[in-house]
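Left out: one protein chain. Kept in place: all the others.
So that you can tell them apart, the chains are marked A, B, C and D in the order they are listed, and the count of residues begins at 1 in each.
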């Protein structure tokens, strides 16, 4: 997988179709779902030209493109559907910030789709673009392996819910809703990781703990970077006066908006909890140091004076009266015992042992 | 009690009635209070159908549902009263953010009710939904064991205050007021805990202190997460131009709004106080370490040189003139005493002892 | 002095007159000042009924009530003057946030009055409510012992300034101005305490320093909690379009508003200075530890090797050639001296001594 | 220089002319500059009455007053020119926050003038008030020794620039511009101090470093306190719709506004840099401690076991076979050498030496 840097674009005229990001697949895969109340056609398309007829059909068409690195495909499609070059450029630059642009004839939406398959693993962020037209929705993803739209596909195929009765704006909402819903499952995994870290930091903190905290914080920073603008996107869709979005759909968008706000709330809460966990970790370091120091101090404070005393009676002066005293040895040992006991008592009173 | 995760909902069409949260009871318990100025009927209902007649009666009806996990009950009620599926979905998803939605015919309110029975215990957060209609209020809670509405029930039964003379908007206000009033008693307990922690951190801080601070901060974070949106909810109710809320009730809502602002103020103050307490705790760790180090240093600094001196006269050189001197031993002991005294004086001047 | 908790009110209908706060006096003391340009009557009233006639007199009347715990007095007064029950409830709940409510017929203002008699002592916060009517001002305080209105009383009595020529709005402004002016004297004391702390932390920091910082910060937090909403109160009075406030008084309110902003500015500055002082304190702890550690290290590093050397020549091996050498003792002593000197030189280069 | 505290004013009626601040001079010095395109008169005035005729002359008059502590002068001037008592009060209270008040007939401006003659010295803040009338500007400063207006005086005298052709609003702008320009030279000195501190903290941090950081931060806090409201002042002058400010002058005010924003930007940048410097300082303390501890540990770890070994062979047991062995001494010395080498190697691998 080749990573194309943003700097490839430096100096090119606006609307230059240059891919920025990781190239996941070789050939873009285009799948097509065309439906109305009564019937549904589904096919995978090899040539972009096969999508052309669906531009003006009365049925609702959902064209899903997996792979946005191929300038030719994007350009052809853009020319046929009449998309602005800047829009096409944004599709291919996968480091865009989530945003919504209203080009009277269609609405262009960029959001981030998260993939977080295993707890503690890497958080993959994939850019998804939507173009909502009068009777079609085009969605463009970076790669084919994985997306969050299967449930929408199922509902379309089975005619479950009212999705088949409603227009492309409801389809676009359903896709956005699927993206946002997926944020919740990512958040649930992260919530568990926060709890694990909390236990780790209280029970058994080690030098790696701070790195775990850091990695989790990193994930939250990236999540937040995706979800804050997402909220704006959905909010301005809801308030939009575009004729492409029906009144009845606005209520649903309001619902997704509430979810986005809830996700932001949770992200901020986890951020604050991580800050608290960091505090506990740092103070546990200090506590540990205190404990180590206490042991050293207790041992040192008891034995250093005793060692001095035995050193005294190890001196070789010719005249040291104690040495000749019969009970000298035993009395000295006794005195040292008394000193130790006094010291231990002192430490206990100081609550060091 | 089974915990249903938010991710159960992933991929389902909007308006799918799936419970999210902890399932507290088996069968939802529905109680019904129907009143006007002159009379009051109270009963517990087993079948949701029994509530149907009250939809259009001129009296004010308060229907309270304990347990929101049962999709069938919620759906039946929703169908009869004409609630939007998204509204029903929000009722069953108990991880909602407090919010208010104005559906012309009724106003839908979600708030969080706190339960904090014992100081230092767990802070339980329960979601309560209100639907305010033309002549009814429906309240839905997660569980039956506990709520904050008994005082409202009492006032209704006894006809105390003007509650019996006024419409369902005043009833809804009274219920909201009961919820907010309860925040104050939670805050009072937390205030005491903050004070206890302050004393602990000054008097006798231990390794568990930081965890206590962390737990209390956690509670405040959750409280804040409940009360900030609550303020918005009440604020937008007050400013709402819905015909369901009478002019005279707005003054009361303004009053609850002021309370919510006051609670936020207090939460932020406790947050700042906890930050200060953390600072004291961390500096007390450093102070303790300093104290330990000083003891070690004093003992070491006095005895290490002395031990060296006694070591010198423990050497076995054939020719060491001091050893043969009659007063050698006593003079050496004297010198060591003088050294000790000088050192102790030095430490006192440095304010170490 | 009995402390009534907020939770006493839990579950009572709105407008219930329940005192929250500390009960300072037994019987509320009501004093009355009635004046116009030419004459002034002053009396202390035992029965609240004596105030009734002043409701509609053309002169300006200032009724001051000391003690708000007595529901009966408050209720009687409220009934006669036609105050809303929620207003009366707010008067008796002394834990209100400063606020202003415009009830067409009168304006209701709550502010906090500070009492900080001695530097370093307790900061007492007392709630003062004002009701500004067409030709009267009612002020209600928690206790009789102390207030900041003596200067206003003096000016009224002596007819100093224009206070006697102007209406009740100017009187209300004068009372508010007295409250705000008092904040400045509190701030001056706190400024001195900040300076004292700064000196303490630089000159002679001890374990109690952090607690002093904490206590001062606490005071600033409480001050800020009083003064931020106070600014809003005065600001909305100034912008208010109530017919009770004359155009000419707005300029004076603008002046008090500027003072409130200035107080906030100072409070924030002191907060930042305290944060800086905390930093100095914490780094002084580290510096102290460093100093202690250096002494231990110097002593240890010099004597531990020397003690080893003397230990070597204290061994009892049969064959140790140095022991029999005539100058062995002196040479060993010399070598040890050289080692000490080298080490001291090394420490000086490292700037440890 | 007597310092008058704000509390002197407590309890006085509004508009009481009481000086707050430091009394710098004995008698206020009044200087007067009257000019039009063709001629310029300059004189120093002893009696405030001499200024009276200039109130209504068609020429532009700039009256500069040094010393605002003398109530009589201020009051006379105020009476003649028709200034509001609150305005006069604000002039004499030199602890005002920068502000602008529009009294139709004139605009009243308060700003802070900085004096920072030597790097590292005290930052003196002086209050300057401006009153811009139809054909005059009155400026009032706290003291006569120093101000930033000499360049404006020079330009007026020499007729440089267009200052002589334009009205009093341009003069007021020029004076404000001179005040703001002076902030830049203060900032340049502070920038150098920040750089010096950065070098100090990297090269040779000592216990005084944190105090230097603290003092510089204090200066920045005071600067910020002066410049944030200054920005508001100039901004509201620019947007003001007063007839006293000509359209053509607004462009110049916009320019000063940009400068004020730039100063704020720089102040905030220096604040952040100081925070960074504090971090470096604190971590340098930890690093130093680590270094000290390492030396102690290395010495201790090497010599403590060796001292134990020599202690063993200093025991006086009757039967210790090694003692009688001929090579015992040399072998023991060899073993100790080997232990030392192993330990040194271990420390090098740990990167301690």
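Assume a contact is a pair of C-beta atoms (placed from the backbone, for glycine too) under 8 Å apart; a residue touches a chain by one contact, two chains touch by 3 or more.
No experiment lies behind these values; they were computed from the predicted model shown.
Note that of A:15, A:53, A:82 or A:121, the residue touching the chain absent from this view is A:15.
The omitted chain makes contact with subunit D at the following residues, 148, 150-152, 154-155, 160-163, 174, 177-178, 181-182, 184-185, 188, 202, 251-252, 254-255, 258, 261-262, 265, 269, 272-273, 276-277, 279-280, 282-284, 286-287, 289-290, 293-294, 296-297, 300-301, 304-305, 307-308, 311-312, 314-320, 352.
Annotation for subunit A: contacts to the undisplayed chain at residues 5-7, 9-15, 84, 86, 90, 95-97, 99, 101, 207, 210-211, 213-214, 217-218, 221-222, 225, 278, 281-282, 285-286, 288-289, 292-293, 295-296, 299-300, 303-304, 306-307, 310-311, 313-316, 320, 322-329, 332-333.
Going forward, only the chains that are shown with their structure count from here on.
If subunit C is removed from consideration, the chains that remain connect by touching into the groups A, B | D.
Residue positions 282, 286, 289, 293, 296, 300, 304, 307, 311, 314-316, 320 of subunit B are each in touch with at least two other chains. Viewed as a network of touching protein chains, the structure reduces to a simple linear path. Applying the touch definition to every pair of chains gives A-B, B-C, C-D.
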